[in-house]
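This report refers to the structure that appears directly beneath it.
Every protein chain except one is present and positioned as in the full complex.
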Amino acid sequence: MDVLFSTLTTVTAFPLVGVVILLFMRGEQKTALRWVALTTALITFGLSLLMLAQFSIAPGFQLVIRTPWFRVGDFAADFYLGVDGISVLLVLLTTFLVPIAIASTWEAVQDRVREFLIAFLLLEVGMVGVFLALDLVLFYVFWEFTLLPMLFLIGIWGGERRTYAALKFFLYTFAGSIFMLVAIVWLGLSYGTFALPELMARGLPAGTQTWLFLAFALAFAIKVPVWPLHSWLPDAHVEAPTAGSVILAGVLLKLGTYGFVRFNLGLFPQAAVQFAPFLGVLAVIGILYGALVSYAQADAKKLVAYSSVSHLGFVMLGLFALNPLGLQGALLQMINHGLSTGALFLLVGFIYERRHTRLLSEFGGLWKVMPIYAALALVVFLSSAGLPGLNGFVGEFTILLGAWDGYAHWGFAAAAALGVILAAVYLLWLFFKMFQGEVTNPKNAGLPDLTRREVALLVPLLILIVWIGVYPQPFFDLMAPAVDALAANLSAAALAVR
Amino acid sequence: MTIELVLFFLLAVVAIGAAVGMLLSKNAVHSALFLVLNFATVAFFFLFLGAPFIAMVQVTVYAGAIMVLFLFVIMLLGAEQLRQPSTVLPWQPPLTVFLAVVFVGAAWLYFANAGPGSLAAPPPFATAEAAGAFGSPQAVGQTLFQTYVLPFEITSFLLLIGMIGAVVLTRDDKKR
Amino acid sequence: MIPTSYYLALSAVLFAIGVTGVLTRRNAIIVFMSVELMLNSANLTFVAFARQFMDLSGQVFVFFVMVVAAAEVAVGLALIVAIFRSKQSISLDELNQLKG
Partner (left out) sequence: MFSLVPLVVLFPLAGFAANAFFGRQLGAARAGLLAVLAAGAAFLVAVVQLAALAGNGFAPVTVPVAEWLRVGDFHVAWAFQVDTLSVTMMLVVAGVGTLIHIYALGYMREDVQHNGDPGRYPRFFVYLNLFLASMLVLVGADNFLMLFVGWEGVGLCSYLLIGFWFEKGAAGLGNARAAMKAFVVNRIGDFGLLLAMFLIYWTFGTLTFSELFERLKTVRLDATGQLIVTAITLLLLLGATGKSAQLPLYVWLPDAMAGPTPVSALIHAATMVTAGIYMITRNHVLFALAPQSMEVVAWIGAATALFAGTIAVAQTDIKRVLAYSTISQLGFMIAAVGLGAYVAGMFHLVTHAFFKALLFLSAGSVIQAVERGGAQGGAHAGQSAEAHHDPQDMRFMGGLWGKLPITQWVFLIGALALAGLPPLAGFFSKDEILLDAFEHNPAIFWVLVAAAFLTAFYMGRQLLLVFFGQPRSTAAAHATESPAVVTTPLIILALLSFFGGLLNLPKFGLYGYAGSLLLKEFLSFSVEAEALPFNAFVAGLSTVLALAALGLAYVLYGRAQATAQDRDPLAALLGPVFGWLRDKWYVDELYGFLVVTPFNTLSQLAARALDLGGVDMTFNNLGELARAVGAGLARFQLGYARRYALVMFLGAVAVLAYFLIAR
């Protein structure tokens, strides 16, 4: 019973309570269904705050619970959860974004509401589980578990080409994780345990690290997505419903970067040192390429989707700087991207609900028609473009500062800094096409401004955007001990390699 | 040639003939009747092999209940004969026959090469009591309810599921 | 006494005829009957071995096979009825939904 009612188990599993309740409700009571789901998600957020309260700023895993799960011969997996400075913020981000995403579907989703909400809550279980799992098998189960609800969210509630996009999303991510599964099984059978802390403590020989690193990296790189494995992302985003996009960009992509930190850096430090320049190059290409391609898009959502490729390039660059600055910057940037891009997708969703199109050529002059919408959008765009004083800048600056002296060449950081210029180009272009100029399209003339509900969705995000921009220290403090330990481990590995 | 062997070959010819009859009959009703004949002869073999209980079950359940069900369905659907001749799957009959012959040949080879005595005639029963006890309802029942009581219970579930399945599948959608 | 191999050979022949029926006939009901024939030939093998090794388990298994066959017939015939309702035919050639 301790396991069942421990903090981490409840944070992970509480959405299931909502799922059960939803199962027993009738599909026609749409509002009631939404309230149940929203309340569940909010309680889960409350539970994660409880977790934060119990969390102490120290290295190592905390609030650990462990109980045998199943055992077949040498193959013994545990139900093993724990949280540390690296995962705590990501869990909070997840539980924070899910209620917002659910609330954003209030009017947008009218079809099979019950099933939609169930899929969403199941997705939350999977995502939180990924961040908390310390057993490799458990991790893999949660990892794949996130795939199915998202597949349905895209494939059932998506846009016109939803089947194509859903299949592409599924095949891409699944193909990658197969390699990870092989690596996990190999690890467990060779070392007699799937427990991450034990594997980390034992340390692996350099030779095996290399191919294990690659197997894990492929799975995570597709999820991030690292260039050139990104082409599922725009399609998935464009076809996914707004709430799905919010979660996809906000949390699901972080599963990949989180995996990089937790496994590729934590478990295979020597291989990480060796591959750092290589992944650094891919990250920089991703930054510039994502920005360039983003600028050429005609569809607002696609533009935002490609901007994710660029932004996550920054995260990858920070991670493979392999020093505390880069790592902390990258971890913070994960949160930032979740907030900013989540907000961006909400914004695109709002206009889509009004106009049922996202083509930039259809808009123009919306600032006049929808001043509140324009003002909030401007703040979010600028946050995404890395304006100092807002959250994006803190992350990007820390990453670039770290990357300048990281294991990659300083030129990487310099090239990546060009991405900051390009971010301004494509985001201001988006703002220009949507909000500035005269109202040329008569269909836009009478659009209603944001409702209170819509503003209320954005306000929590905006508060965090400004908070992190002005006073990010509490966030850095939370992750500092864990990151320092990781960085120390990495520099020891670097010495071993050189 | 003992009288047993004569009887065996006689019955075997009937059994095979009935099976071939089932196979070749155009009319499904005829097929079903041929099959009943086959089942009945096989019941005789069961008797030879010291399995009177099984033989009885064979006649009552198989030849009786199940085949009646078949006949019933054939009559119900009025599907004694198919209307149009087959146009698809060329080579299917000759290939099948060829493979069946290969199969029988292989089995024959196998039996012919089986070690001496391993497939020879089993020893006869010492006493009439022993002959009567082996395969009697009592003996089978004891084995069934002692060694195989759990599988036996599970079969009841299987039958229940089969029953429900039949009911569900044949329910008329329009009457919902 | 009759050698066990005779029974086995007979069983093999009956099985082969059953297979031929399944593979060549298009009438679903006859296919079904052929399946019963195959099951029955297997039963014969079971009983023959039971006698050979003086072990009643073989006979018990025949009993189980019959139960399975009964359940199968019930469901299978129900399926045929259902298919006949929708297709007005029990020809297996009209059931090619599995085509890739």
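Going in written order, the chains are labelled A, B and C, and every chain counts its residues from 1.
Just so we're on the same page, contacts are C-beta pairs under 8 Å (C-beta built on N, C-alpha and C of every residue); 3 or more make two chains touch, one makes a residue touch a chain.
Keep in mind that this is a model prediction, so the values were computed, not measured.
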Omitted chain's touching partners, listed by label: A, B, C
Candidates A:Leu4, A:Ala58, A:Ala296 or A:Leu495 - the one touching the absent chain: A:Ala296
Chain not shown: contacting residue from A:Met150, A:Ala480 or A:Ala493: A:Ala480
Contact footprint on subunit A, counting only the chain that is left out: 168, 171-172, 227-232, 289, 292-293, 295-297, 323-325, 328-329, 365, 367-368, 375, 382, 387-389, 393-394, 397-398, 400-401, 404-405, 410, 413-414, 417-418, 420-421, 424-425, 428-429, 432, 435-440, 470-473, 476, 480, 484, 487
Interface with the unshown chain - residue positions in subunit C: 19, 22-24, 26, 31, 92-93, 95-100
Contacts of subunit B with the absent chain, listed as residue ranges: 88-89, 92, 95-96, 99, 102-103, 106-107, 109-110, 113
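Following the convention adopted for this analysis, only the chains that are shown with their structure count from here on.
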Chain contact topology (line, ring, star, complete or other): other
Two chains sharing the most C-beta contacts: B-C
Between subunit B and subunit C, centroid-to-centroid distance (C-alpha), Å: 7
Where subunit A and subunit B are represented by their mean Cα positions, the distance between them in whole Å: 62
Residues of subunit B that touch subunit C when the two form their complex: 4-5, 8, 12, 15-16, 19-20, 22-23, 25, 28, 31-32, 35, 38-39, 42, 45-46, 48-51, 53-54, 57-58, 61-62, 65-66, 69-70, 73-74, 76-77, 79, 81-84, 86-89, 92-93, 96-97, 99-101, 103-104, 107-108, 111, 114, 119-124, 134-135, 139-140, 143-144, 147-148, 151, 155, 158-159, 161-163, 165-167, 169-170, 172
In the complex with subunit B, residue positions of subunit C that touch it: 1-10, 12-21, 23-27, 29-30, 32-34, 36-37, 40, 43-44, 47-48, 50-52, 54, 56-57, 59-60, 62-64, 66-75, 77-82, 84-85, 89-91, 93, 96
